[in-house]
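Missing here: one protein chain of the complex. Every other protein chain is in place.
Labels run A and B following the written order; every chain starts at residue 1.
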Amino acid sequence: MLLFIISAATFSIFYMVPRLLGGTPETLATRYVGRAATPETVHLIAEKLGFYDPIWVQYGSWVKAIFVGADYDLGASVEHCAAPCFGYSFITHNAVWPELIDRLPVTLSLAIGAAILWMLLGLSIGTLSALRRGSFLDRAAMTFSLAGVSLPIFFTGMIGLLLFSYTLGWTAPGGTYTPFLENPGEWFYALLLPWIVLALQFSAQYARLTRAGMLETMGEDYIRTARAKGLRERDVTVKHGLRAALTPILTIFGLDFGLLLGGAVLTEQVFSLPGLGKYAVDAITNNDLPKVLGVTLMAAFFVVVANLIVDLFYAVVDPRVRLG
Amino acid sequence: MMRKTRALVAGTAALALTLSAAACGGSDSDSSSGSGAKAEFNAALTKVFNASEKKGGTIKLANAGDWDSLDPGETYYGYSWNFLRLYARGLLTFNPVPGPEGNELTPDLAEGMGTPSDGGKTWTYKIRKGVKFEDGTEVTSKDVKYAVLRSTDKETFPSGPAYFEGFLNLPEGYKGPYKSKGVNTDSAITTPDDQTIVFHLKSAFGGFDYIAALPQTAPVPEAKDTGAKYKEHVISTGPYKFETNNLGKDFKLVRNDQWDQATDPFRKALPDAYEVQLNVNADDIDNRLLSGDLDIDITGTGVQPAALGRVVGDPALKAQTDNPTLARLWYTSINPTVAPFDNIDCRKAVEYAADRVGYQTAYGGPLAGGEIATSVLPPQIPGAAKVDLYSAGADNTGDAAKAKEALTACGQPNGFATNISYRAERPKEKAAAESLQQSLGKVGIQLTLKPFPQGDYFSQYAGNPGYVKSNNLGLVVNGWGADWNDGFGFLSQIVDSRVIRETGGSSNTSVRIPEVDTMLDAAIAETDAAKREAAWAAIDKRVMEEAVIFPGIVAKSLIIRPKRLSNVFVSEAFSMYDYLSLGVA
Partner (left out) sequence: MPEGQAFLEVKDLKIHFPTDDGVVRSVDGLNFKLERGKTLGIVGESGSGKSVTSLGIMGIYNHRNSQISGEIWLDGDEIVSADRETVRKLRGNKLAMIFQDPLSAMHPYYTVGAQIVEAYRVHHNVSKKVARKHAVDMLGRVGIPQPDRRVDDYPHQFSGGMRQRAMIAMALVNDPQLLIADEPTTALDVTVQAQIMDLMHDLQAEFNSALIVITHDLGVVAELADEVLVMYGGRCIEYASATTIFDQPEHPYTWGLLGSMPRMDRATQERLVPIPGSPPSLINLPQGCSFSPRCAFEDRTGGLGATVVPELARAGGSNHLVRCHLPTEERQRIWAEEVKPKLEAP
């Protein structure tokens, strides 16, 4: 339901804004023809892209294509675009769905790797900070995390590339993504720096969350109980303290991760990773509606799914929610 | 806490600077390697840099955007026309040599230049024997005819140039070979034998050789044509063919063993492969070019602002660049449909008062912006002559006295108010408009800035005559680049009043001179190149006399010379490195 609302809204914005500014089907179509195209060509394309139909008819046929597929005229032949058919790019005339599927693994690779890294970093830094509250380590970590939060990916990414890729040659230069199945080594090499840069930003936030959570839980009565049982301090911290502090962090993590699956826009842009985020940016820059719709829907889908999983997960992780 | 963070940021920034300096320091040591060519500014502008015949290696290229289409029948970018010659051979092409000769046409698939008959209405080309597609079948004139015809199907190939359907005497209502199957097209193109192709035009066109040089004449085997999907695997006739092609991401060209050097007058085919990445972050491209990790920014439009400062400020880096002039004019239209510009003296006042240096600075200065233009035709267009009708003061910042005189003659001695439009997304155009606002303001011409979205700039606003008039867009910041370097290719879309459509969409907004239209028709029909070129110059002068265009600047770009490659030179036809001759040093 939510997905329909989002797609309908995207659709409307795309059509309504130019209309309100006085545009016509032809002016819309001029974006998708060569320069100095003849009025005949413009008219032809406006017709082909369905710009003369009322907006709900266009939206209807777009939705219909998702469920039952559609036919697309390639000139030399007619191609059937099987469901789920997200239409064809206005500009490159490529089918959108296969492109999305093609780009998903890139974003997935980036998101998973970065997530592992930032959780490890964030949780350990946050925990250590909380345990050594007020110490030099704590203050250094919190300064680092403030920097991490406030430095934009554009900055850290460019610096990272300049330093580690172009000067020291430790990490891969931008735009060298290789699929995992093709060459795991190169996949790892190409994603290492993006992972670190993305994780840096997130881990800062998670370090703060963890620190705050741990400061709270480590003062709880059940921590004193755990100590009274004679548990090793590490078990007290991890199994009792962190376990309790983790719940709200995991909630935020689920949402962050879902959002990230819709495309780590800036990171993909800086490192030229052909993921969904880069795809979205390129689509928007080119006013390529079917692509924009496809990627928006996919991103929205991930956010919805992530929300759902977080809700379910909450019940698993906190017995009071499950049974109470 | 805050202060500490700021110090940290500053520290990191300083680190970055040091690093970039280190990167620069590293670069000059190996740029002097190779075959002893001296790396200096503009070293590859008019001569071959690092000449070599060495074969082998892989050339790596990147594109900040997506390719409009790899199909020669549909692509409309200069860099694409330059590059696709590696896998497609049209009838003619621009000579891949350095210097002004690069602007001349030379036969490619055709044996010679076109033979006009019927006063320039019929053009005949002979095709070389022995040219084969990558599958081994021999190319015939029918494949060329099919390629041209399919390119006229604008429903399937909306992005491609539309010259053929404009000039060819096609049957009424012809929609290309897909939809108009079996329709006899001999009225437009005949193929008397496998080696001969004859184009029949609606009216005489002296410069048809330029049309025959469009990539749309590259042959397409009908049996292998997949319409809109053909770009996924173009059947090669050149020395390279597609090995992989991931649309929107990357593709790789490898040697085509069916290509025969004996059939090809100029291709060197030095490297073993070309790897091209698409949609790469533009700033990253610059960094990789400077580090030598990447060879060519394929679009050839020059470095991004981020790298520009670094390059200009460092002699070692600057020595690794070339600064070609483009056949592109960043100008401002002066609309005679908007009062008081209906009076020529008021238009002249703008020409006099405008600060040319300020305008140039707005676009990035002499290196990255361009040269100050005094007329419409860029200097590298054959026939272009120096026309400078309006003085701009000693230091090119405007001649206020002359402008005042013109205003008085116009009956507006104290000036007047009007609007200037520009594309909102383009900061350079905004700066240009502001520069004019300032310099014209000094003589009393008050400009109000009117930004519009670039997607609809010509279709709805600045290119829509009704809108221009009713909203008093006296001045329109504008720009135009030639499809090819010739008077027709440059002028026809911007000085012909007949391209202006009342519904909008034309770049020409201000040139409505009946005499110029007549001059254009005569020049187009002229088959004698020298006379034709003289005619373009005359048109240029005539347009400037009417003061309907403030010419602004002829664009230049600063491009980074590949460190690893041999045979590097700038093609004057494409105003970027020639992509046919490169080798890996």
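Everything that follows uses one rule, which is that a contact is a pair of C-beta atoms (placed from the backbone, for glycine too) under 8 Å apart; a residue touches a chain by one contact, two chains touch by 3 or more.
Here the structure is a predicted model, which is why all the values come from computation and not from measurement.
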| item | value |
| --- | --- |
| Chains on display which the left-out chain touches in the complete complex | A |
| Of A:226, A:249, A:265 or A:299, the one touching the omitted chain in the full complex | A:226 |
| Subunit A residues touching the omitted chain (full complex) | 220-222, 224-232, 240, 243-244, 317-320, 323-324 |
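Rule of thumb we're sticking to: only the chains that are shown with their structure count from here on.
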| item | value |
| --- | --- |
| Gap in Å, rounded to a whole number, between the CA centres of subunit B and subunit A | 37 |
| In the complex with subunit A, residue positions of subunit B that touch it | 1, 4-5, 8-9, 12, 15-16, 19-20, 22-23, 26, 62, 65-66, 68-69, 74, 76, 150, 153-162, 165-166, 176, 178, 225-230, 246-249, 277, 279-281, 283-284, 287-288, 290-291, 293-294, 453, 455-456, 458-460, 493, 499, 501, 503-505, 507 |
| Residue numbers on subunit A that touch subunit B, as the complex places them | 18, 21-23, 26-27, 30-42, 44-45, 48, 73-77, 79, 91-94, 99, 102, 143, 146-147, 150-151, 155, 158-159, 161-163, 165-167, 173-175, 269-272, 274, 278-279, 282, 286-287 |
